[in-house]
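First up is the structure itself, then whatever we jot down about it.
A single protein chain has been removed from this complex, and every other one stays in its place.
Our next item is chain A:
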């Protein structure tokens, strides 16, 4: 008898059981929501050959297309890189002696542009073998100080001088800021025209306007009163750019850019942009140029090198062909794999039908 009843109960579908559930079902019976019964409606994809094949071909086609576009666009990028650590070997040697730290050393590097560099031209300085990403170096900074607030003690070993005067800005990063001055001259008919460059607008807008703030005071020098320049600097922070008040102190863009430490020991940082006026309205015309460099930054001590780079950019970035090549390679690989899978699939299917006969 009892068994019969249970049999009848089981024949009902879930909803009906629920309505009459109160008396027929004991209270311990679990309720039969789809979740609890692990019967939620679900999409059940299987990675079968048929579903994956189009995926492979589509990926392949997409990657190839993007890769070709990238390579084509990267081809239009002009890139001039000049290593001046050798060319200015006199200065290099001069800087090796640290007693000369506050004496000036100038050097010029000539080069020729065979064709015009059109569009926005960016000027970088590049450093090699400079471990900006060394942990001891990376943590030696004070973001609070750069925000114009009180110094906190994360700047070791460049927090303050022995007499207690705090450094502004403190820390190893700020202390080792790149301080070569590079000017570009266009040699036209034996007269050198200085190429006009922009010092500002090179850093992130948010860095310039939010993350780096000068301490509030009626003028900059008073804002930094009671602090001293970092030991390797030639001038205090409020004299970094005497021409432009908004590019001075902590908000100096050279400082801001330097403070964004690089990911690797070889890196380039944006230094200046060519201002597109007069004969440079379209970029840099072909011809002879000279970099006049005030050589302050010693690199030979750590076997480093210094470069100055002129480059343009396109939508896909700079002169690096890696992305385009990578896209083409992986696109080709995906397409080939697609063909291989197809071949295997067809072969196996033939075998299967053969067996069935």
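Basically, a contact is a pair of C-beta atoms (placed from the backbone, for glycine too) under 8 Å apart; a residue touches a chain by one contact, two chains touch by 3 or more; residues count from 1.
One rule holds in what follows: contacts and distances are computed from a predicted model.
Only one chain is not pictured, and the protein name UniProt records for it, out of "Phospholipid-transporting ATPase", "tryptophan--tRNA ligase", "Dolichyl-phosphate-mannose--protein mannosyltransferase" or "DDB1- and CUL4-associated factor 13", is "Phospholipid-transporting ATPase". Touching the chain that is not shown, out of A:122, A:186 or A:224: A:122 (per the contact rule at the top). Take chain A: the residues that touch the chain left off the picture are 1-7, 9-11, 25-26, 28-30, 32, 36-49, 52, 55-56, 59, 63, 66, 70, 98, 120, 122, 124, 130-138, 140-144, 147, 152, 154, 156-158, 172, 175-176, 201-207, 210-211, 232, 257, 260-270, 273, 298, 301-303, 313-320, 322-323, 326-327, 330, 333-334, 337, 341, 344-345, 348, 352-353, 356.
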